[in-house]
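Shown here: the complex without one of its protein chains, the others still in place.
Presenting subunit A:
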Amino acid sequence: MRNLSIRRFLNNNIGWLYILSGGLLLCTSLLALFVSSVQVPVPTILHIILGNTLNSGWLENVPKNEVMIIWNIRLPRVLLAFCVGASLSLAGAAFQGLLRNPLADPYTIGVSSGASLGAVIVIFFQITIIGLGSFTLPVVAIISGLLTLLVVFGLVRLSSRSLAVETIVLAGIIVSSFIGALVSLIISLGDKDAMTQIMYWLYGSVGMRGWEYVQLIIPFMIIGAFILFYHYRELNALALGEEAADHIGVDVKKGKRFVLVGASLLTGASVAVSGSIGFVGLVIPHLVRLVIGPNHRHVLPLSLLTGGTFLILADLLARTLISPNELPIGVVTALIGAPVFAFLLIRERLGKRE
């Protein structure tokens, strides 16, 4: 019986897509661990990872500095890239479904601007909250991201009782631009040092963060992803429009609130640990939809896998292209993402014409 259902799963093509994207993720991860100024052979990499996680390493005499490089620097970097990419594209898929707008992305409703503002304030005023230490920045960023969500919600509630999609988008844009202005104001008031620091943070990066940041994002990612996966049917139903979704028994308000909170958690946490990285949340869900159709049951998990893979790859390019210097990862995502997106759009139109 079990075998049968697995076989049906694979027969369905979609099963193969899951396997393909999973495999792609593993390969990309290995590649990212392997390629760098100091190249560690793949078996050694596997040994170090398995040894540290399951205590089942089989190699002896592995140089200590290699262990250091793989375990303390590269692996957390790859994992963080994965988490951020996965979170952003999952949030993007959810926002697009919720707002019924293919142009929506995690940055549409202002959560990321809020998180950025928090981070910029921390950098500018050199704030350190006692007990948090170097975590002051991400924690403040997440909190200010969620506060922004509350402001947006409040604005929507005051202007329309039904949480209308148009109002959400409008309120998001209003709040984002206001906060964006505040960020610019702070930057222009600061000295050159602070300015550079802030700008670099805003470009986004997953480098030199260490395990702590991975630990920081993972709970948010798990909770957010769980909330979104649980509501995949509501997201599908919303494609009919809110009234029609209501008619088939969907509690639209509740569903929307959950999806917004889940996606905002993912976005806020991502921005907090890595700065604002654009384009992932917009392009990846599109790409996934082009391949498997719009059913959120598959769009959500596949966006997660593909988004993670994409950001690992982008990070790899960011740190190798002009090595030993690094490019901001946001630049790379946009540089790869935009042409790929354009190509897909054109190809889709050509395909339809045939």
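Basically, a contact is a pair of C-beta atoms (placed from the backbone, for glycine too) under 8 Å apart; a residue touches a chain by one contact, two chains touch by 3 or more; residues count from 1.
Going forward, contacts and distances are computed from a predicted model.
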- Name per UniProt, for the chain absent here [options: "Na+/H+ antiporter subunit C", "Chemotaxis protein CheA", "ATP-binding cassette domain-containing protein" or "Sarcosine oxidase subunit delta"]: "ATP-binding cassette domain-containing protein"
- Of the listed residues A:36, A:295 or A:320, which contacts the missing chain in the full complex? A:295
- For the chain left off this view, which of A:222, A:239, A:321 or A:345 is in contact with it? A:239
- Message: Of the residues A:250, A:304 or A:327, I need the one that contacts the missing chain.
- Response: A:250
- Hidden partner chain, residues of subunit A it touches: 97, 100-102, 233, 236-237, 239-241, 243-244, 246-251, 289, 293-295
